[in-house]
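Shown here: the complex without one of its protein chains, the others still in place.
Then we have subunit A:
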Amino acid sequence: MSLNTDFMVKVAQTAIQGVPVTLQIVLVALVISFPIGILFALIRIYRVKVLQRVVQFYVSLVRGTPIIAQILIVYSALPSLLNMIIGRAAFAINPIYYAYIVFTLNAIATLTEVFRSALQTVDKGQMEAGLMVGMQPRQTFWRIILPQALISALPNIANTTLYLIKNSSLAFIMSVKDITAIAKTEAAFNYNFLEAYLVVWVYYLIICYAAEVVFYLLERYFSKYRRPIKKTSGFNWLPFRIKQPKLERKQS
(Lines give C-alpha, C1' and ligand atoms only; values in the text may rest on other atoms or scores of the structure.)
Protein backbone atom coordinates (compact mmCIF):
# COMPACT_ATOMS: atom_id res chain seq x y z
CA MET A 1 0.00 0.00 0.00
CA SER A 2 1.35 3.40 -0.85
CA LEU A 3 -0.06 6.83 -0.35
CA ASN A 4 -0.76 8.97 -3.37
CA THR A 5 0.94 12.11 -2.09
CA ASP A 6 0.16 14.17 -5.19
CA PHE A 7 -3.48 13.48 -4.59
CA MET A 8 -3.13 14.46 -0.94
CA VAL A 9 -1.70 17.84 -1.93
CA LYS A 10 -4.58 18.30 -4.33
CA VAL A 11 -7.18 17.43 -1.71
CA ALA A 12 -5.45 19.71 0.80
CA GLN A 13 -5.74 22.56 -1.69
CA THR A 14 -9.44 22.02 -2.36
CA ALA A 15 -10.42 21.15 1.18
CA ILE A 16 -8.93 24.37 2.49
CA GLN A 17 -11.98 26.09 1.04
CA GLY A 18 -13.94 24.20 3.65
CA VAL A 19 -11.99 25.68 6.56
CA PRO A 20 -13.88 28.99 6.61
CA VAL A 21 -17.16 27.06 6.45
CA THR A 22 -16.19 24.95 9.44
CA LEU A 23 -15.03 28.02 11.35
CA GLN A 24 -18.23 29.86 10.47
CA ILE A 25 -20.39 27.11 11.88
CA VAL A 26 -18.33 27.03 15.08
CA LEU A 27 -18.23 30.80 15.55
CA VAL A 28 -21.91 31.37 14.80
CA ALA A 29 -22.88 28.60 17.20
CA LEU A 30 -20.60 29.94 19.93
CA VAL A 31 -21.55 33.59 19.60
CA ILE A 32 -25.29 32.93 19.67
CA SER A 33 -25.22 30.27 22.37
CA PHE A 34 -22.94 32.22 24.71
CA PRO A 35 -25.45 34.82 26.00
CA ILE A 36 -28.35 32.36 25.79
CA GLY A 37 -26.34 29.83 27.79
CA ILE A 38 -25.72 32.42 30.51
CA LEU A 39 -29.41 33.34 30.56
CA PHE A 40 -30.48 29.69 30.76
CA ALA A 41 -27.96 29.02 33.51
CA LEU A 42 -29.38 31.94 35.51
CA ILE A 43 -32.90 30.63 34.97
CA ARG A 44 -31.83 27.32 36.43
CA ILE A 45 -29.86 28.79 39.32
CA TYR A 46 -32.61 31.17 40.40
CA ARG A 47 -35.27 28.54 39.72
CA VAL A 48 -37.46 30.80 37.67
CA LYS A 49 -40.87 29.16 37.91
CA VAL A 50 -42.02 27.60 34.64
CA LEU A 51 -38.95 28.52 32.61
CA GLN A 52 -36.73 26.41 34.82
CA ARG A 53 -38.59 23.29 33.78
CA VAL A 54 -38.46 24.27 30.14
CA VAL A 55 -34.70 24.79 30.23
CA GLN A 56 -34.16 21.54 32.08
CA PHE A 57 -36.27 19.67 29.55
CA TYR A 58 -34.48 21.31 26.66
CA VAL A 59 -31.04 20.46 28.02
CA SER A 60 -31.88 16.79 28.57
CA LEU A 61 -33.55 16.61 25.18
CA VAL A 62 -30.45 17.88 23.39
CA ARG A 63 -27.94 16.02 25.51
CA GLY A 64 -29.93 12.82 25.43
CA THR A 65 -30.01 12.45 21.65
CA PRO A 66 -27.13 11.83 19.27
CA ILE A 67 -26.17 14.85 17.24
CA ILE A 68 -26.56 12.87 14.06
CA ALA A 69 -30.21 12.21 14.87
CA GLN A 70 -30.72 15.91 15.51
CA ILE A 71 -29.13 16.72 12.17
CA LEU A 72 -31.28 14.24 10.31
CA ILE A 73 -34.45 15.47 11.96
CA VAL A 74 -33.74 19.17 11.42
CA TYR A 75 -32.63 18.55 7.87
CA SER A 76 -35.69 16.54 6.93
CA ALA A 77 -38.28 18.46 8.94
CA LEU A 78 -37.30 22.09 8.46
CA PRO A 79 -37.18 22.27 4.64
CA SER A 80 -40.61 20.66 4.28
CA LEU A 81 -42.01 22.87 7.02
CA LEU A 82 -40.62 25.96 5.32
CA ASN A 83 -41.96 24.69 2.02
CA MET A 84 -45.47 24.90 3.42
CA ILE A 85 -44.87 28.48 4.53
CA ILE A 86 -42.73 30.08 1.84
CA GLY A 87 -43.16 27.59 -0.99
CA ARG A 88 -40.44 26.30 -3.27
CA ALA A 89 -37.96 28.96 -2.16
CA ALA A 90 -37.42 26.79 0.91
CA PHE A 91 -35.28 24.39 -1.10
CA ALA A 92 -33.00 27.19 -2.25
CA ILE A 93 -31.89 27.98 1.29
CA ASN A 94 -28.18 27.43 1.86
CA PRO A 95 -27.96 24.30 4.04
CA ILE A 96 -25.37 26.02 6.21
CA TYR A 97 -28.28 27.72 7.99
CA TYR A 98 -29.56 24.35 9.10
CA ALA A 99 -26.08 23.59 10.38
CA TYR A 100 -26.11 26.88 12.31
CA ILE A 101 -29.40 25.86 13.90
CA VAL A 102 -28.36 22.34 14.92
CA PHE A 103 -24.97 23.30 16.31
CA THR A 104 -26.27 26.41 18.07
CA LEU A 105 -29.02 24.40 19.75
CA ASN A 106 -26.38 21.93 20.83
CA ALA A 107 -23.94 24.50 22.12
CA ILE A 108 -26.70 26.23 24.10
CA ALA A 109 -27.41 23.01 25.98
CA THR A 110 -23.75 22.37 26.76
CA LEU A 111 -22.95 25.95 27.70
CA THR A 112 -26.01 26.20 29.95
CA GLU A 113 -24.53 23.49 32.11
CA VAL A 114 -21.02 24.94 31.84
CA PHE A 115 -22.18 28.36 33.03
CA ARG A 116 -24.42 26.89 35.70
CA SER A 117 -21.55 25.07 37.34
CA ALA A 118 -19.21 28.04 36.88
CA LEU A 119 -21.64 30.52 38.44
CA GLN A 120 -22.09 28.21 41.38
CA THR A 121 -18.37 28.13 42.07
CA VAL A 122 -18.42 31.83 42.90
CA ASP A 123 -18.81 32.23 46.65
CA LYS A 124 -22.05 33.84 47.73
CA GLY A 125 -20.02 36.12 49.96
CA GLN A 126 -19.02 38.01 46.80
CA MET A 127 -22.62 39.04 46.25
CA GLU A 128 -23.05 39.96 49.92
CA ALA A 129 -19.91 42.07 49.84
CA GLY A 130 -21.26 43.87 46.79
CA LEU A 131 -24.55 44.59 48.51
CA MET A 132 -22.80 45.87 51.61
CA VAL A 133 -20.79 48.42 49.67
CA GLY A 134 -24.09 49.67 48.31
CA MET A 135 -24.11 48.05 44.89
CA GLN A 136 -27.29 46.63 43.40
CA PRO A 137 -27.51 42.85 42.90
CA ARG A 138 -27.45 43.43 39.14
CA GLN A 139 -24.31 45.58 39.31
CA THR A 140 -22.61 43.04 41.54
CA PHE A 141 -23.52 40.27 39.14
CA TRP A 142 -22.08 42.00 36.08
CA ARG A 143 -18.97 43.42 37.69
CA ILE A 144 -18.01 40.79 40.26
CA ILE A 145 -19.80 37.46 39.85
CA LEU A 146 -19.93 37.00 36.08
CA PRO A 147 -16.27 37.85 35.37
CA GLN A 148 -15.14 35.33 37.95
CA ALA A 149 -17.57 32.69 36.68
CA LEU A 150 -16.49 33.15 33.07
CA ILE A 151 -12.87 32.64 33.96
CA SER A 152 -13.53 29.45 35.85
CA ALA A 153 -15.70 28.36 32.92
CA LEU A 154 -12.91 28.87 30.38
CA PRO A 155 -11.54 25.30 30.40
CA ASN A 156 -15.04 23.96 29.85
CA ILE A 157 -15.79 26.54 27.18
CA ALA A 158 -12.61 25.37 25.46
CA ASN A 159 -13.90 21.83 25.70
CA THR A 160 -17.23 22.80 24.20
CA THR A 161 -15.47 24.62 21.38
CA LEU A 162 -13.30 21.64 20.54
CA TYR A 163 -16.30 19.33 20.46
CA LEU A 164 -18.10 21.85 18.30
CA ILE A 165 -15.21 21.96 15.82
CA LYS A 166 -15.12 18.21 15.57
CA ASN A 167 -18.89 17.70 15.52
CA SER A 168 -19.24 20.29 12.79
CA SER A 169 -17.74 17.67 10.47
CA LEU A 170 -21.16 16.01 10.56
CA ALA A 171 -22.55 18.96 8.64
CA PHE A 172 -21.64 17.15 5.41
CA ILE A 173 -24.81 15.12 5.95
CA MET A 174 -26.77 18.30 5.27
CA SER A 175 -24.65 18.83 2.15
CA VAL A 176 -22.81 21.72 3.74
CA LYS A 177 -19.49 22.05 1.93
CA ASP A 178 -17.15 22.01 4.91
CA ILE A 179 -13.71 20.37 5.12
CA THR A 180 -15.12 16.87 5.48
CA ALA A 181 -17.63 17.21 2.68
CA ILE A 182 -15.08 18.50 0.19
CA ALA A 183 -12.58 15.79 1.02
CA LYS A 184 -15.25 13.10 0.77
CA THR A 185 -16.30 14.29 -2.65
CA GLU A 186 -12.71 14.33 -3.86
CA ALA A 187 -12.14 10.89 -2.43
CA ALA A 188 -15.21 9.46 -4.10
CA PHE A 189 -14.15 10.81 -7.50
CA ASN A 190 -10.71 9.26 -7.31
CA TYR A 191 -11.20 6.27 -5.02
CA ASN A 192 -8.38 7.53 -2.78
CA PHE A 193 -10.27 7.47 0.49
CA LEU A 194 -7.43 7.06 2.97
CA GLU A 195 -5.46 9.97 1.53
CA ALA A 196 -8.47 12.26 1.66
CA TYR A 197 -9.33 11.29 5.20
CA LEU A 198 -5.77 11.80 6.38
CA VAL A 199 -5.93 15.35 5.06
CA VAL A 200 -9.18 15.90 6.94
CA TRP A 201 -7.55 14.52 10.05
CA VAL A 202 -4.66 16.96 9.82
CA TYR A 203 -6.91 19.93 9.17
CA TYR A 204 -9.02 19.28 12.26
CA LEU A 205 -5.89 18.70 14.29
CA ILE A 206 -4.51 22.08 13.26
CA ILE A 207 -7.77 23.91 13.93
CA CYS A 208 -8.22 22.28 17.32
CA TYR A 209 -4.64 22.97 18.28
CA ALA A 210 -5.07 26.63 17.35
CA ALA A 211 -8.23 26.77 19.47
CA GLU A 212 -6.37 25.24 22.39
CA VAL A 213 -3.65 27.88 22.13
CA VAL A 214 -6.22 30.67 21.98
CA PHE A 215 -7.96 29.38 25.09
CA TYR A 216 -4.70 28.88 26.90
CA LEU A 217 -3.73 32.47 26.23
CA LEU A 218 -7.17 33.73 27.28
CA GLU A 219 -6.98 31.77 30.49
CA ARG A 220 -3.50 32.97 31.25
CA TYR A 221 -4.47 36.55 30.62
CA PHE A 222 -7.73 36.60 32.55
CA SER A 223 -6.79 34.50 35.53
CA LYS A 224 -3.95 36.75 36.60
CA TYR A 225 -5.90 37.54 39.75
CA ARG A 226 -5.87 33.90 40.79
CA ARG A 227 -2.12 33.52 40.76
CA PRO A 228 -0.33 33.94 44.04
CA ILE A 229 2.82 32.80 42.32
CA LYS A 230 4.21 34.27 39.12
CA LYS A 231 3.69 31.28 36.89
CA THR A 232 2.32 27.94 37.99
CA SER A 233 2.01 25.96 34.81
CA GLY A 234 2.80 26.28 31.17
CA PHE A 235 1.18 25.12 28.00
CA ASN A 236 2.15 21.97 26.17
CA TRP A 237 3.17 23.77 23.00
CA LEU A 238 3.96 20.46 21.37
CA PRO A 239 0.77 18.43 21.43
CA PHE A 240 2.52 15.13 21.94
CA ARG A 241 5.33 16.11 24.21
CA ILE A 242 5.69 13.52 26.90
CA LYS A 243 7.56 15.69 29.33
CA GLN A 244 5.22 17.67 31.51
CA PRO A 245 5.66 21.43 31.55
CA LYS A 246 7.86 22.50 34.42
CA LEU A 247 6.32 24.08 37.45
CA GLU A 248 8.07 27.28 38.27
CA ARG A 249 7.71 28.31 41.85
CA LYS A 250 8.77 31.84 42.33
CA GLN A 251 7.52 33.54 45.43
CA SER A 252 6.77 37.15 44.60
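As a convention for this text, a residue touches a chain if its C-beta (ideal position, glycine included) is under 8 Å from a C-beta of that chain, and two chains touch if they have at least 3 such contacts; residues count from 1.
As a working rule, contacts and distances are computed from a predicted model.
Remark: of the listed names "Rhodocoxin reductase", "Amino acid ABC transporter ATP-binding protein", "PqqA peptide cyclase" or "DNA ligase-associated DEXH box helicase", the one matching the undisplayed chain in UniProt is "Amino acid ABC transporter ATP-binding protein". Considering the full assembly, A:I144 is the residue among A:M8, A:L39, A:I144 or A:C208 that touches the omitted chain. Only one of A:A129, A:A188 or A:A210 touches the chain withheld from this view, namely A:A129. Seen from subunit A, the chain kept out of the figure touches residues 123, 125-126, 128-136, 139, 143-144, 147-148, 151, 224-228, 252.
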